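Note that one protein chain is taken out, while the other chains of the complex remain in position.
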Amino acid sequence: MPDHWSFVAAAYGLTAAVLLIYWRRLATKEREVEASKRLNAERSREPSITGHPRSEPASRTPLQQNQRPGAPLP
Amino acid sequence: MVKTLGWLTAAALAAGLVMAFGVAPREVTQGNVQRIMYVHVPLILASYVAFVVLAVASLVYLVRRDPAADGVAHASGEVGVMFVGLGIATGSIWGKPTWGTWWTWDARLTSVAILFVMYLGYLLLRGTIDDPERAARYCAVLGIVAALDIPLVHFSVYWWRTLHQPPSLMKPGGFTGSSSILWPLLVNLLAFILLYVYFVARRARLLRAQAEAIA
Amino acid sequence: MSVEPVVRIIGVRKVFGLVAVLDSVSLDIRAGEAVALLGANGAGKTTLLKILATLLRPTRGAATIAGHDVARAPEAVRPLLGVVAHGAWVYDDLTARENLRFWATVGGLDAYADDLTVALAGVGLERVADARVRTFSAGMKRRLSLARVMLARPRVLLLDEPFAGLDQRARKWLEGRLEAMKAAGAALLMVTHSFGRELGIADRLAVLAGGRIALDTARGTLGPDDVQRLYAAHAEESA
Partner (left out) sequence: MSYARRALAVAWKDLAVERRSKETLNALVFFSLLLLFVFQFTLGGDRERLAAVLPGVLWLGFVLSALLALGRTFLVEREHDCWEGLLLAPGDKSAIYLGKLAGNLALMLVVEALVLGLFVVFFDIDLGRALPGLLVVVLLGTLGLAAVGTLFAAMTANVRARELLFPVLLLPVQIPVLLATVKATEALLLGEPLGAVGHWVKLLLAADVVYVVVSLLTFDVVLEA
């Protein structure tokens, strides 16, 4: 009775490979989510996003534009 | 918590390997190729566990609307499909030298293949719905329909003739194999069920983190 | 006028993906009162209407209709609602009368033939009652959906751009119908982004901008020009 060791190796090897790839993928995704969470946390310190984009610097009133830290008010 | 479980799983899998190659005897008629059984059978049985958990979690989700239950169902679907796919592959590798063919449409092979495509469809449905709440609801319905379909699949396919050796573990009249085979099988079964629980815990945690990252 | 408002919206927030369309919206409507909800495109008017209609759940906050929470007890809310949404809810291959009968039956009403005829006459469709809706103009379909709503005599009417696609005569006619519903004690919320005469039936004007009710005031205190100016200012500020 031949042992067919190559078939045994194939079965165990395939299983190990697939399980390992899945495990690695979980770890990668976890790191990605961690990174995006940190980004979100930074963003959430700014005002919350609403249905409209926040105003760009150019659309600020002249008064705001002139305010430099330490500069005297006009 | 999950980390401890991971180490425990790794230890169990290592013990399973030792049992499969060191403790279990060389099978008399098939030779060493029979050692594939110690990975093939646990994979299939663990996938059954996954699909049962998926159905229960689906039901819990529909009653309580708890995203955590949906996460468990989703994770179980993914791991279950992977396990059943590997189970089919290893069975096929085992079948080639012993039966002389990679694949045969016997009852148990066929019903396992049906499970595979059914739950592959489940994952496809998950992937196509953008609204997470709606995806959870629809997949819960599909998970319940699929689970109730399993006995129907089993009976309809069973009424075909079969080439496959009779179920090795849970056969009417109890287990007939020697305990030298039983223990390695049980250890591996435990290891793969631990692996399933570990993967599901980790995947469900990841799903929750992903949902939080979006909200 | 009863003291307790029929429609209560308290701090409703709705997030789609990363964007909060509604930030914190609060609004009350009493029985027999009509509120016009104004705002630029994308300000979240239709979203708010859909939340009240139990079609969307708020991310945070709550809305109640006659004391029932729209998210937790939608089944208690739905029989009280009349909704005229963007779509007319009509089947092109059924006649006007058949459409009306279908929605009445599915809504659990007893649709007597006489009632259907009266409702169709009420929206001026009696002569085409047995013609297929496929041949109708957009305005006629809209009138048919108004007939559906009026047949049910809802306590709360939610109207999305009810005057869109109607000609001058139909607008005048619709104003009359809505006044009658108001007089019968219904609460009205109508979404619009135009400043036509339809604001005439509104008791209050609410402007939605930046995810909040930027202005909520009795119509009498403002002329149409004031409204236009205010709205333009808000639109600019948030644009």
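In this document, chain identifiers A, B and C correspond to the written order of the chains, with residue numbering beginning at 1 in each.
Here, a contact is a pair of C-beta atoms (placed from the backbone, for glycine too) under 8 Å apart; a residue touches a chain by one contact, two chains touch by 3 or more.
It should be emphasised that the depicted structure is a prediction, and the values quoted were computed from it without experimental measurement.
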Partner chains on view for the chain not depicted: B, C
Listed residues C:Val7, C:Leu38 or C:Ala53, member touching the removed chain: C:Ala53
Residue among C:Val90, C:Ala170 or C:Ala209 that touches the chain left out of view: C:Val90
Full-complex contact with the absent chain, from C:Lys141, C:Arg155 or C:Arg177: C:Lys141
Residues belonging to chain C that touch the chain removed from view: 53-57, 74-75, 78-79, 81, 83, 85-94, 98, 101-103, 105-108, 132, 141
Missing-chain contacts mapped onto chain B: 62, 114, 117-118, 121, 124-125, 128-129, 137-138, 140-142, 144-146, 148-149, 152-153, 155-157, 159
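By definition in this document, only the chains that are shown with their structure count from here on.
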Centre-to-centre distance between chain C and chain B (centres being mean Cα positions), rounded to whole Å: 52
Distance between the centres, which are taken as Cα means, of chain C and chain A, whole angstrom: 41
Mean-CA-position distance for chain B and chain A (Å): 31
Sites on chain C at which at least two other chains make contact: 18
Residues of chain A touching chain B in the complex: 1-5, 7-8, 10-12, 14-15, 18-19, 22-23, 26, 29-30, 33-34, 36-37, 40
Touching residues (chain side chain B, partner chain A) in the complex: 26, 29-33, 35-36, 39-40, 43, 79, 82, 85-86, 89-90, 93-94, 96-97, 195, 199, 202-203, 206, 209-210, 212-213
